[in-house]
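The structure is given below, and queries will be raised subsequently.
With one protein chain removed, the remaining protein chains of the complex are shown where they sit.
Order of writing sets the chain letters: A and B. Residues in each chain are counted from 1.
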Amino acid sequence: MKNYLPIIGLEVHVELKTKSKMFCQCSASYFNRPANSQTCPVCLGLPGALPVPNQKAIEWTILLGRALNCQINHFSKFDRKHYFYPDLPKGYQISQHDQPIAKDGWYKLKNYKGEEKTYKIRRVHLEEDTGKLIHTTDGTLIDFNRSGVPLVEIVSEPDFHNAEEVKEFLEELQILIRYLDISDADMEKGTMRLEPNISLICRATKQSLTKNKINLPNYKVEIKNINSFRFVKQAIEYEIQRQSDIFNQGKQPKQETRGYDAEKNLTYSLRVKEEAADYRYFPEPDIPPMIFKNDFLNKLFKKVPELPNEKLLRYQNKFKLNYSDAFILTRNKKMADYFELILNQLSKRKKEIRIIDYPKEIAKFIVNKKIAWQLSAEQFIEKAIKLMTPVVTDTNLLEKVIKEVIKNNSQAVSDYKKGKTNVLMYLVGQAMKDLKGKAEAKKVLEKIKEKLS
Amino acid sequence: MTKKTRLKIEQILHLADLAGVKLTEAEVKKYQDQLSQTIEYVSNLKNYHVGKAKITYQTTNLSNIFFPDGEKNQRAFSISEALLNAKNKKDNFFKTKKIL
Partner (left out) sequence: MNITGYTLLEIIKLVKKRQITIPEVTSFFYNRIKKFNQRLNAFITVLDYQQIKPGIPIAVKDNFCTKGIKTTAASKVLADFISPYESTVTDKLIKNGLTIIGKTNMDAWAHGSSTETSDFGPTKNPWNIDYSPGGSSGGSVAAVSAYLVPAAIGSETAGSIRQPASWSGVIGLKPTYGRVSRYGLIAMGSSLDCPGPLTISVADAAFLLKVIAGKDNYDATTSFQEVPDYLKKLEKNQKFVIGITDEYFEGVLPEIKNKIFTCLNIFRKLGHKIKKIKLISPKYAISVYTIIQRAEVSSNLARYDGIRFGNPREFLGSEAKKRIMLGTYTLSHGYYESFYKKAQQFRTLIIEDYIKAFKEVDFIISPTTPTTAFKLGEFEKYPFFGELMDMLNEPASVAGLPAINLPAGLDKNNLPIGMQIVGPYFYEDRILNLANQFEKETDYFGVIKKGILRYQ
């Protein structure tokens, strides 16, 4: 058995959640709408219709490029990409070819264990989505509601070597996109789509495997139709195995596009590409170029919110959270926002809290689900304060209450004396109820034990 | 005509395939001649040195022409308007021959 190094690159498509489509004013939210109810001359590709770009989609693409540490091109343009398919109304897709909005980025991924790896981002560009096809027995039906919805394509360098890190990266990318609030990035709904391309380097060959200088294999298998993170992992693992098997038989895998069948957990050939597709790109003459000046970009960059990893660092430094709590909190922006809302409101009630680094406690309450973060801030804070407040025991009251409890629960007391020690907790509970929390449970327990001995 | 610029039959067929047009045998012959002649003529640009001239793909000198997201849609079609000119439709859908 030879040893293979998988080389995996990613193409990720993300549908932006703008109100309007990319090149016309039609609504971009097509989910559950009647077929062909959201179209106009532009997104139906009627004769004479012309595209005008949606400003927000462009700005959001710049923000995403920025968040992925890309260089934003000062001069960018749209191009036409030609191919025929019934869901592509114009016979070309307006996309970006040689001057994408953003290029040459990187993203440093730290997993929950704190292990770090940097992945290179080749480009981030903007294009339009196609219509939707529904295949029936006697023909194919087409709905153009989705036609023209803004679609961002993120292309990574082939920096991934196993399915797990791809999954981690994608989860992180989803979080990042949700932080930016530019897309739902939902794999099931198709607002986030992944096409990994996978090939193997045979380590037995004398290829140089020094990290910076991997000679890429001369073939690539692209996988389509993956609609969950779980399937991403399964599909890639299946594909690595399939290609290894081919190599082990002394053969060479074909350059092709394969689909993933989640039910059977396997990939199947969609089409074999013998030569690169000829899309006949040329600059879109209907759309003047985009020129992004520094002033404009700097103003726009201010709209990039604090990103998950920055937040994580801040939580570690400012609130002294441990890595794992900070990691979990920052992987969900809503949760992180809630955490900060609680801290913010608590700061007004500092006098009631005796613990100095209470943010650590709050983080633990949320992360360990000790208090549900779905509660209103007020409710959460009440509970949190209670949990964090050491109870001062009123010894006189304690004496009185315990006496009462022993008197009123003679059966339990006699059971205890017979050796049923578990009734003790029942008596503590009764006492606690009467004390209305004005005593520490530990002290109550000790006192009852003392009285009954 | 120089041999170099004369298109081969396979090239004509490949172009027709890319372009999504079907040609009769007679058309293949005709286009082989006519396209080759045209290419021969327009190749006169090769003799003219353009240096590092930038490309002009549009002459307007405009840039950054956008529309604001959420702008009122005044062109929306009703479903029946959208389907008005379709030869083949089913329910609210456009329909085409089965594809895989």
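By our rule, contacts are C-beta pairs under 8 Å (C-beta built on N, C-alpha and C of every residue); 3 or more make two chains touch, one makes a residue touch a chain.
Just so we're clear, the structure is a prediction, and the values are computed from it rather than from any experiment.
Asker: Among the options A:Pro6, A:Pro53 or A:Pro253, which residue touches the chain absent from this view?
Answerer: A:Pro53
Asker: Looking at the whole complex, which of A:Lys17, A:Arg80, A:His125 or A:Arg258 touches the chain that is not displayed?
Answerer: Residue touching the chain left out of view: A:Arg80.
Asker: One chain is left out of this view; which of A:Gly9, A:Gly65 or A:Pro89 touches it in the full complex?
Answerer: Result: among the candidates, A:Pro89 touches the missing chain.
Asker: Give me the subunit A residues in contact with the hidden chain, please.
Answerer: 40-41, 44-53, 80, 82, 84, 86, 89-92, 142, 144, 276, 278, 280-282, 285-288
Asker: Just checking the interface: what residues of subunit B touch the absent partner chain?
Answerer: Residues 7, 11-12, 15-16, 18-23, 27, 30-31, 33-35, 37-39, 41-46, 48, 50, 53-60, 62, 65, 67, 75, 77, 81-82, 84-88, 94, 96 of subunit B touch the chain that is not shown.
Here, only the chains that are shown with their structure count from here on.
Asker: Once you find the CA centre of subunit A and the CA centre of subunit B, what distance in Å lies between them?
Answerer: Roughly 39 Å separates the two chain centres.
Asker: Using the touch definition from the top, list the residues of subunit A that touch subunit B in their complex.
Answerer: 18-20, 24-27, 34-42, 44, 52-58, 77, 82, 84, 86, 91, 133-144, 278, 280, 282-283, 285, 287-291
Asker: Which positions of subunit B touch subunit A when the two form their complex?
Answerer: Within the complex, subunit B contacts subunit A at residues 18, 20, 55, 57-58, 60, 62-79, 82-83, 88, 90-100.
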